[in-house]
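Only one protein chain is missing from this complex, and each of the others stays in its spot.
For reference, chains read A, B and C in written order, and residue numbers begin at 1 within each chain.
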Amino acid sequence: MSARILRKVFLFCALTAVVSVVLIFIFVAVKGAPIFATAGFTRLFFSMNWDPLKGNFGMLPFIVGSFIVTLGALVLGAPLAIGTAIFLSEIAHDRIKRFIRPSVELLAGIPSVIYGFFGIILLVPLSRMLFGGSGFGLATAWIVLAIMILPTIAAISEDAISAVPPVYRMGSLALGATRWQTIKRVVIPTAMPGIVNAVVLGMGRAIGETMAVLMVLGNAPSVPKSVASPASTLTSAIALDMSYASGVHQTALFAMGLILLAVSMVLITVVRVWSGRVGR
Amino acid sequence: MATTFEVKNLDFYYGDFQALEDINVEIEGSTITAFIGPSGCGKSTFLRCLNRMNDLIPETRVEGLITLDGRDIYTNETDLVDLRRRVGMIFQQPNPFPMSIYDNVAYGPRLHGSPSKSELDGIVETTLKQAALWKEVKDKLNSLALSLSGGQQQRLCIARVLAVNPEVVLMDEPASAIDPTSTQKIEDLMAELKERFSIIIVTHNMQQAARVSDHTAFFMADDTGKANLIEFGNTDQIFTNPKDERTESYITGRFG
Amino acid sequence: MRKGIDVFMTLLLYTAALSSCLVLFVILGFIFTKGVGQVSPAFILGFPRGLNAEGGIFPTIVASFYATAVAMTVVTPIGIGAAIYLSEYATGGRIVRLIRFGADTLASVPSIVFGLFGLALFVNFLHLGWSMLSGGLTLAVMALPIIMRTAEEAILAVPRSYREASFALGATKWQTIRRAVIPAAAPRILTGIILGTGRAFGETAVVLFTAGVSINLPVLLTDPGRTMTSHLYILATEGISLPTAYGTALLLIAIVLAFNYLARKLATKVR
Partner (left out) sequence: MLKRASASLFTFAILALVLISFARPNQAGDRIMLAGSTTVLPIVEAASEIYNSEHPGERVLVQGGGSSAGIEAGVTGAANIGMSSRDLKPGEKKLGLTDIPVAVDAIAVIVNNKNSVEKLTKDQVRKVYSGEITNWKELGGLDEEIILVNRDEASGTREAFAKKIMKNSSFAKGAVIQPGSGQVRSIVSTTPGGIGYISLGYVTKDVKAIALDGVEPTVESIAAKRYGLMRTLHFLVKGEQKASVKSFIEFMLSDRVQREIVSKEFLPIKVVTGKS
């Protein structure tokens, strides 16, 4: 096979990634865009009234739902993940590291439907006991999602933290700083861009999560009033209705898919620009 | 203020490899002591025992006695943090923090208390002046320390250590990685600082040791890497008529 | 006082790390204890029976392997080809940046959007219907970034000296790649493939809308089939036959963790 043809073949393989992204955009946009024409921007984004059978497609409850669920998951999951990352790179000696790091990696490997199932059989009754209500709601979703994004944030933050040159730690200790002061005042500030990067990627994962949220959040198309009340996110709304929706209802679901795509695109560009500028 | 280190039959081990054997020496305050000897003869290892920086390296063991002002520094009750404040250290490779010049110097004082802005400004100015760096950086205190030259960075590290007003400053070959003019500045600096605290410097450069130090300690390691203190005395005696012929052959440059 | 803070914070970080592992063991432990009684040869090889799909889950196991096999057979050559282009042929500049941006974006697309895309393109537009083919192809697109990234890292990890030695013997670029670079990188490439397989096997949102949910033993590429993940989702939300759900969850985790273990074993052997 002549080298030129080969080079073309490999270029074609490399371009499939770009082609796939373009195809995804085209198909989701073509199927989703019409809703903006018929229903108009305001009625879609700023109306709380989601009632497809009566032709109302107010997506605000899902947008707000996605935001609240993701925020809660980050508030619970990020500190735990960063704490684990700091522990692994700054404090743990080898024996513990060989035990903790694989478990965090295994957590990342568990399919999301297992997290959803685990949520239903253990966390829902727990949340019902603690917060009342049916157990399906924000509290359970926060916990499940926090556990799911923990490995992502922990792994990437740990890379950033262990990339901090040891010379800075020596300098700080030599000035009589305690280990925690060294971590707090030198190590973390230096690794901050990497940590922020990890949190943003964790956020992307949380926003994109479908199955676990669908199984534990209770799927109510309304803004939750309390921690125990059910809610719904863009992803769970799509997954719940997709199997049977038709006509304008289906277009609305594709439109929500378009929003999700746009949000994850924005997150990716933020990460690339941020890490690009800092020259990770 | 005459802080003295007393070291009695000190042995030091990396795991089961003995690096230092039976070191006995007494280092008085407000003097400059130079550690010289061929590379790999344990000078830096001994220096790092004095402020227990060796503790950071796993599986190291110290036997024998090191006292600072008469108090043993290797007990469990020793306040490691306080020890390192009193015994500051300058590293071979300048290692300012990735922060502004001001924050670098202010780092130490902020650790050990919460000084006010005005107090900090005072400390920063005096220590930078003591480190002979003030004139060069006084109008760009907020710029990144990493933007300074190698020599300036080393002097910044000195200022940073001075800011926690140590009693002893250990210098691990401070001038080996910087340009000659900056080295000259640091040597003048050491002479001035001598009144305020004692300095212990590890150096390869014998002219520097002869010029700068009051006392000199000559170390040598046997072929297994185990180092001993061969001879210790004031500098001119060591450099004019050393007692031990090994010191003499090292001084006259026959080997090492 | 500062000493106190230091000890307190160390303890805090210690608990953070331990709680991360605790979570893993609670999940695995809980599903194992509840599920182990359920898993028997009859469960693995039997067919779902009765009103609430109790009984065995054999067709779902086959469907899962089938869809994953289709996906990996499609994505592996493309992924490795792309990695070869990026690491060996790419001359930098706009195209490479475009490809990297494409791969990064693909990696960040939420799985539900892959489901929509698979439904719109493969199921409806190409009229492949709910089938192993639609499910497999959509999983392939999802797994592409993982295979590309790990394969590229593997190829770049091959020392320059290998290439120079091969060129010095008069080998062409392609011969060098085929005989020197890829063999050296093969174990790590295989690790990436196995990781991708584990990821594809554990996917639900994608296959739910592309492979169909009818309990059926897929034979032809056009046959629909409910995968283990969809089966677990339906059993869990139906909330009727929980024992079967536990059994399915345990089997699913066992298979996925086996893939991860295999990948790790291969990776450590190489490093």
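Heads up, the rule we're going with is that contacts are C-beta pairs under 8 Å (C-beta built on N, C-alpha and C of every residue); 3 or more make two chains touch, one makes a residue touch a chain.
What you see is a predicted model, and the numbers here were worked out from it, not measured in a lab.
The undisplayed chain touches these shown chains across the complete complex, A, C.
Across C:R2, C:R178 or C:R264, the residue that sits in touch with the chain not pictured is C:R178.
Listed residues C:L156, C:I240 or C:A258: the one in touch with the omitted chain is C:I240.
For subunit C, the residues in touch with the chain missing from this view are 45, 47-53, 58-59, 61-62, 65-66, 68-70, 72-73, 76-77, 80, 129-130, 178, 182-183, 186, 189-190, 193, 197, 212-220, 223-224, 234, 237-240.
Although one chain is not drawn, its touching partners on subunit A can still be listed: residues 48, 50-54, 61, 125, 128, 132-137, 218-222, 225, 229-230, 232, 240-241, 243-244, 246.
Convention: only the chains that are shown with their structure count from here on.
Centrality by Cα centroid goes to chain A. Distance between chain centres (mean CA atoms), subunit A to subunit B: 50 Å. Centroids built from CA atoms put subunit C at 18 Å from subunit A.
Spacing of subunit B relative to subunit C, judged by their CA centroids, is 55 angstrom. Looking at subunit C, one finds that residues 2-3 touch two or more other chains. Counting partner chains per residue, subunit A shows two or more touched chains at residues 178, 181.
Against subunit A, in their complex, subunit B makes its touches with residues 51, 53, 56, 58, 81-85, 88-89, 91, 93, 95-99, 107-108, 110-112, 157, 160-161, 164. In the complex of the two chains, the subunit A residues touching subunit C come out as 1, 3, 6-7, 9-18, 20-21, 23-24, 27-28, 30-31, 79-81, 83-84, 86-88, 90-92, 96, 99-100, 102-107, 109-118, 120-122, 147, 150-151, 154, 178-181, 183-184, 204, 207-211, 215, 235, 238-239, 242-243, 253-254, 257, 260-261, 264-265, 267-268, 272.
Listing the residues of subunit A that touch subunit B in their complex gives 93, 167-168, 170-178, 181, 185-186, 189-190.
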